[in-house]
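Missing here is one protein chain; the remaining ones are kept as they sit in the complex.
By written order: A and B. Residues from 1 in each chain.
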Amino acid sequence: MRVEDAICSFCGCLCDDINVEVEENKVKRVRHACRLGSSKIMGHERIRSPMVRKDGELKEVSYQEAYERAAEILLAASKPLLYGWASTVCEAQKKGILLAEEVGGVLDSTATVCHGPSVIGIEEKGLPGATLGQVKNRADTIVFWGCNPAEAHPRHSLRYSSNACGRFTSEGRSAKKIIVVDVRETRTSKNADMQVIIQPGTDYEVISALRMLVAGKGDVVPEEVGGVAKKELASLAEMLLAAKFGAVFFGLGITHSRGRYKNIDNALSLVADLNSHTKFVIMPMRGHYNVGGIGQVLAWSSGYPMSVDFTRQAPYFNPGETAACDLLAKADTDAALIIAADPASNFPRKIVEELAKMPIIQIDPYENPTTLLADVVIPSAIAGVEAEGTAYRMDGLALRMRKLVNSSYPSDEQILDGILESVRSLRSSMSLRGGLKDDN
Amino acid sequence: MIIRGGIVYDPANGIFGEEMDLCIDGGRIVEDAKGEVIDARGLLVMPGGVDAHSHIAGKKMNTGRIMRPDDSRLGTEPRSGVCRPSTGYTVPNCYAMGYRYARMGYTTAFEAATPIIEARHTHEELEEIPILDKGALTLFGNNWEVMECVHDKDIAKLAAYVAWGLRAARGYGIKIVNPGGGEAWGFGSNVKGLYDPVPNFDVTPAEIIHALAEANEMLRLPHSIHLHFNNLGKPGNYTTALETLEALKDIKPSRMRQAVHVTHMQFSAYGGTSWRDFESKAPVIADYINRHNHATMDMGQLLFGAATTMTADAPLEYGNARLTHNKWSNHDIELEESSGVVPMVYSRKMLVNAVQWAIGLELALLTEDPWKVLMTTDSPNGSPFVNYPEVIALLMSKPKRDSEMATLHAELSKRTSLGGIERELDWSEIAIMTRAAPARILGLEDKGHLGFGADGDVSIYNLLPEEVDASKEHATVKKALATAKYTIKSGIVVCKDGKIIATPRGKTYWVDAAAAQADMDRLMVDLQEKFERYYSVQMSNYAVQDVYVTNPKVIKAGIGAEPLKEVA
Partner (left out) sequence: MRNIVITPLAPIRISVEAEILSPDIFAPLSMEQICGLDVWQGNRKKKISDLFRVVGDEGPAKPEETALRLEGDFSRVKRIAEGMTAGTVDVTGSVGMHAGNNMLGGKLSILGNADDWLGREMRGGSIIVEGNAGNYAGAGYRGERCGMRGGEIEIRGNAGAYLGEHLCGGNIRVAGDAGDFPGAANQGGTIFIGGSCHLPGAEMTKGTIIVNGKAKVLPGYQKLEIVTIGGEKYQKYAGDLVENGKGELFIQAGSS
């Protein structure tokens, strides 16, 4: 069997032109996807069965038993953290939000360790963006700032940006100016017309200097900013101003260097300023395929796109206080449900140590270092391969992920439903026994 | 269910404040029913409110939420009873959207603008809005395929595209926003007027609007074209408004309704040459609407306080952001549209805002026939919908308007005729502007009235219409309208004394229009090329799948379709 126009569930490009050959319910061949996408779709060794830690060891149990143990953990906690969500579909995210409301927890996504600062920047300035097709059809000038799509989003350039051809860009790469700003040379910068190497942690200053130059106030700008000569910055500003349609793509290089969300805040202003002269848009390079989705679903459900604290029954949002890292850094959470994420490998060591101290429920198709810390492990179907659902591309476009093969694993949504049911029945039996026991 | 003894306003059926009983069974108004009895003796009873133009779902709304945690923290209500938590004031979350409309006695609301390619997102949010019946208008005014058909004067192919687009978007009707301007914005410019050609497409806004109106009638769509004028929000734009209306005079409606619905007319009734000599041209517009029968409009009333502007008119939003030095979100949508979102505060101290406030009211009060003008705030552009009771109180009370005006800029009376308008609307007129007319204008046969067979949507207010003098007791009116005593949706009491007690899932209207197969075939050739060369998604992943509309109400239209039942 062949599945045409399947959607790749690896990165935020959400390529939707993947052809997959399936034989005997196994993916045999993946076409059009990049290396990263293929290996995701092909899959690898799975967690076999639900497991619950007993006497220090993970023991195989039934799904029902795992759900019940998960419910016990969640209900015993004063401030459970429900974390992950970027590599699953919106249908599961919706269930997760309901679960967070019902158990009075804090729900946060992996955005907190990638584009969280971008979201805060957007809260300061708004986001002048576009769909990727708009960039493909119109952009003659493209800036990659602190991102390296050649490695992290391999098909971005051909499908949407530097090498894409569209209505007003029929000559493709040859008629475009590509600019890379980074702290070092990257594979992306090899394809660039201009490469600007800045000193680490100086993004904010460099952007301010560009804003001054764009506004014609270059005389105030010092001779060197962020290790870059004013002359070089001036020619960069000229290139930006000469664009008919410019697009800025930015990544973790700018969101996670000194200045954090202020860097994005300033970049958004640069783009707004540029629109007084020409047309410019800007967009974060989202990593996990549906990290955009959790932001959207959370926003329409709670009003906020990440780090939402439901402990007092009403959504409260304050990254710096309510993000997963903040809670763990302050030891201000007492249980965690981790879905489709691997904080044990992605968080700073001190935070992982904190995580290790509390009961953890893990929902994931694959074993990863977080599994070693988990008390309940619930294997799931791979969303976008074994389960259908909605995902939001890095530009906010919603697409429906196809199911490519059947699976005996329940979907993330079904698992969360199972836990939710267990939470409800446990809670009602507890209230029959005279209220929640406070064990804090 | 029997609703006993209410003073019923059902203008569509010629009932203007009569004491009568209403029966609901199987979710519909019927002649006779058993069961729960609701005591409405002496109380104001109307059909459930219908909002024909409101921004309630989709990318723009969510962009507003994401960029405005400052707004989301307002209006926070914890989860309780049957309710999920509420947040936001101008950009409420989906749950608040449903609860707050229901609390005011509204049971239906239509999302005003969705690009086809982003309709999946809109439906995801519509599905999450509790209680309300809803639908979404689909944007066509800056679409490449549309402009190419217009250029080729191929109305049949255009109609096929509209039919295909509505189906792909699960959309309800044709929305046109600043036609041509959204495309021009793709390279940072705009169109200046009705006859200013769209760059790269060699068509004018006038041609786009006219052709879409023709296609609309060719397809016999339940609603007319729904139009946001060019030059919206600019001083002196009333001439564009009049010019556009004139250009549509020859459109023959295929149904008993208007040929064009003009949305948020307040933003298009501006005189003056700049913000300095800015003044109201509402009397001229109202006069035109009074003398012609092809157009209806909604107010787009502006109220003082916080708003979030959101529109497919992206260049307008860039202007707003620069003018007010506020946050700016923009979103260009490949081959189809552009859009923007900017927070706003309308201030009593600003003469411009005061004039805008007056214009909306003038439009409603100077238009003789209430069937031609709907009460809206273009929520949340002029003000969030929760402030409808304030607008209604203003329309019903000259003393309220006077006392408001007394607090505003002294210059105001020279810029608007509002102070001289004596008219005070009565409950029949309010029932028309908030129920009967929006339903008729949208072509919703079962909404906005209480005749047998109509949807069992009823609002009952804690107000005795025969005793309360709305002119003097405007505070009572406002309070009563803000929290319905009962809101009944499809025969279920969803709200009692302002408290939400049930949250049934509403339905989503969309229009399935048939086009001639030969035109559809020709269209497919175009579309295949568009998807191969220009779109960033595959055609097979483009259309909204059925799973996204779980409770659809499909209205058939189009060539060869059964003739539609005419609305009363």
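Worth pointing out:
Convention: contacts are C-beta pairs under 8 Å (C-beta built on N, C-alpha and C of every residue); 3 or more make two chains touch, one makes a residue touch a chain.
Please read these numbers as outputs of a predicted model, since none were measured by experiment.
Judged over the whole assembly, touch between the missing chain and the shown ones holds for A, B. When the omitted chain is restored, the residue from A:Ile120, A:Ala152, A:Ala237 or A:Met285 that touches it is A:Ile120. For the chain left out of this panel, the touching residue among A:Gly37, A:Pro50 or A:Gly105 is A:Gly105. From the set A:Lys95, A:His115 or A:Arg211, the residue in touch with the chain omitted from the display is A:Arg211, counting the whole complex. Although one chain is not drawn, the whole complex shows that of A:Asn191, A:Thr311, A:Asn346 or A:Gln414 it is A:Thr311 that touches it.
Even with one chain removed from view, subunit A keeps its contact list with that chain: residues 77-79, 103-105, 120, 123-124, 204-205, 208-209, 211-212, 215, 217, 220-222, 225, 258-259, 262, 266, 269, 273, 310-313, 317-321, 330-334, 436, 438, 440.
By the touch rule set out above, subunit B reaches the unshown chain at residues 67-71, 73, 327.
Heads up, the rule we're going with is that only the chains that are shown with their structure count from here on.
Centre-to-centre, using mean CA coordinates, subunit A is 35 Å away from subunit B. For subunit A in complex with subunit B, the residues that touch the partner chain are 4-5, 7, 16-17, 90, 94, 98, 101, 119, 122-134, 136-138, 159-160, 165-168, 244-245, 272, 275-276, 278-279, 281, 295-297, 299-305, 310, 312-317, 390, 392, 396-400. Taken in their complex, subunit B has these residues touching subunit A: 57, 59, 61-63, 65-70, 72-73, 76-80, 84-85, 87-88, 91-95, 117-118, 120-121, 124-125, 128, 144, 185-188, 200, 318, 321-322, 327-335, 341-342, 533-538, 540-541, 545, 547.
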